[in-house]
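Note that one protein chain is taken out, while the other chains of the complex remain in position.
In order of appearance the chains are A and B, and numbering begins at 1 in each one.
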Amino acid sequence: MTWTQVIPAEWYLILGTALFGIGLIGVLIRRNVVIVLMSIELMLNAINLILVSSSAYHANLSAQVFVFFIMMVAAVEVSVGLAIFTVIYRRKESTDIDALNELKG
Amino acid sequence: MTSFLILAFPLFGFLLLNVFGCFFSKRVSGFLASASVLASFAVSVLMLRDVFLAGAIRVPLFTWFQVGQTNVSFALLLDSLSLLMCLMITGVGFLIHVYSIGYMHEEEGFTRYFSHLNLFIFFMLFLVLSDSFLGMFVGWEGVGLCSYLLIGFWFQTAAFGQAAKKAFLMNRVGDLGFILGILAMIMAFGSTQFSVVFSGASQLPIGSGIITVIALLLFVGATGKSAQIPLFTWLPDAMAGPTPVSALIHAATMVTAGVYMVARSHVFYMSSPIASTVVLCVGVSTALLGAIIATRQSDIKKILAYSTMSQLGLMVSALGLGAYSAALFHMLTHAFFKALLFLAAGSVIHALHGEQNVFKMGGLRKSLPFTFGVFLIGALALAGFPPFSGFFSKDMILLAALDHSPLVFGLLVLVSILTAYYVCRLVVLVFMGTSRSDKTAHESSWIMQIPLGILAIFAAASGFLHLPEALHPEFIVVTLLAIGLMIAWCYRRFSQVQTSDEKTGIVFRKFYIDEIYNGLIVRPILLLARFFWTIFEPVILELPATILGKSVMFSGRRLKQIQNGHIGFYLLVMTAAIAVILVQLLWI
Partner (left out) sequence: MILGLFCFLSLLTIMSALSVILSRNPVYSVLSLILCFFSIAGHYILLSAPFLAVVHIIVYAGAIMVLFLFVIMLMMRTSDVGLTSWVKRIGSFFVVGVLGVTIVALMQRGTLVLPRYLASVEGSVSSLGRVLFGQYAIPFELSTILFLSAVVGVVMLGKKS
């Protein structure tokens, strides 16, 4: 008996959803910009987890390739995001997301 | 296709003057305007032979529009009637253009004046050349517009602008009748083209209802344009325009459009006795009313205006009598002598620097001998003094009236006697006796005298164009005697008059018709307008709009607070929106 028969696919989905929800709550309730960025990473990882599990259950490697790409984009996103954050920090002297209140159309 | 050029020249002149007018000197623009009308006249003369040979020529131009079964196309119809009108319009029009060069040479809007004059000639030719009632209506409206523009030429003076508006609105009342007539015509015959309509009408029995309705509606249009009762009060006020305009539009051409229209649609009137009777009654009473009012006026142009109204009434009476050729003949001679009288009056006004009151003139025959000469010819023609042109045309109308009924004949003779009276009074007051003016008069320039001279020749001699078959010697003798006596009496009565003593009386006040119209029609409409302005619009129309606008602005101000710029808030809203989308998936 291998582990593959033990764990139903739903469990991974529920785990991923929970992780995604935690990340989302972090994005919504934290005011520190760095924590918000980290919560976004959590959400991305939730998606990755679901993708890898579905790759396993569907026996299709494409999903793993997508996870690979998502990691790349996440790395890029984090580096650019943190660079933007440093610029904002330099200008505002604050890490508060509520200080970013100039986004008006 | 050469007939098309009759229309093209004035239109081209108008466009040229309107677009490039600011680059032309006064001399050039006056010359261009006159030349375009002269060219049009020349083409009309060239067409004379073709029309003589062919009878009537129809020149299709293009299809205007097509609605259901009704196909409206523009086409020119050249027959003897329309060509006669063309020659008259372009001939007299050309002379008045030339005269205007001298008369208007000091004016600011010289180019504007000539461009409007050319546009008027274009629309007038369109009116008479069109081969359908709808095309005629286009020209009809066009001349109304030009009349409005030219009466209001000195729009800086408020009263003149008012006069222009009055003319326009009164004509609009008539035009409503005309357009209803056209609609009735389309209902009855499915077309407005002359040939179709008239052949259809001639197949209906005499006195049939629809013909009477059409004829009466068309005549309402004619009363507006030709200043007949009850739509005549605009014509005296229209004298606010420059004198050559009065001569061209309000004496020689536009006001005769109603006569032309009735003559053109004579098929209707011949098969509708009721309509003919109405036309006759309106014509006779207008002729009488105009002549009576003209006897007591003191403004030289107003006298001529009421005289025009009276003479138009005479033409309309002739139409009502069925004497169409007499009416058209009088229209032609009237165009010559009335244009001459207006232009000569303009020359007098010009010489006295704008003075129009005849009681401040007098004794001008010495200082203005040429003007006196031509004015006298015009006056004698208007009075019907043989052998001047007016005698022959009036003679024809009176003979037709005699055939019809003694009452009409008597009334028209009365009109003629009154005409002779006010004409003699006018001539004596202006030219005889001693001068009552403190200004020194001087003869006008040659460019104004030449048209006067040519018109005088026509006014004197055009009666011989259409000699009656049998001249009645007793008629001539009676007329000569009557007018001679009138002249003598008027000379005694008015040559030594010093000041006007006729400021009162019901006739001087023009029978209070303007006041009656004011009280009965204008006031209630103004009151209604005031009601709409002060009560209806603010309460009924504006209030809901204001509430709507205010509520939109209020909700906008509230909604604006959503966009507060906080990224955290945006994120929350975005997530909530995604949640909503997912939730609605549950129901799919």
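Observations, loosely collected:
Quick note on the criterion: contacts are C-beta pairs under 8 Å (C-beta built on N, C-alpha and C of every residue); 3 or more make two chains touch, one makes a residue touch a chain.
Everything numeric here is computed off the predicted structure, so don't read it as measured data.
Think of the hidden chain as still there; on subunit A it touches residues 2-7, 9-15, 17-19, 21-26, 28-32, 34-35, 37-39, 41-42, 45, 48-49, 52-53, 55-62, 64-65, 67-69, 71-76, 78-80, 82-87, 89-90, 94-96, 98. Where subunit B meets the missing chain, the touching residues are 568-569, 572, 575-576, 578-579, 582-583, 585-586.
Criterion: only the chains that are shown with their structure count from here on.
By the touch rule above, subunit B contacts subunit A in their complex via residues 563-568, 570-572, 575. Within the complex formed with subunit B, the subunit A residues making contact are 24, 27-28, 31, 97-98, 100-105.
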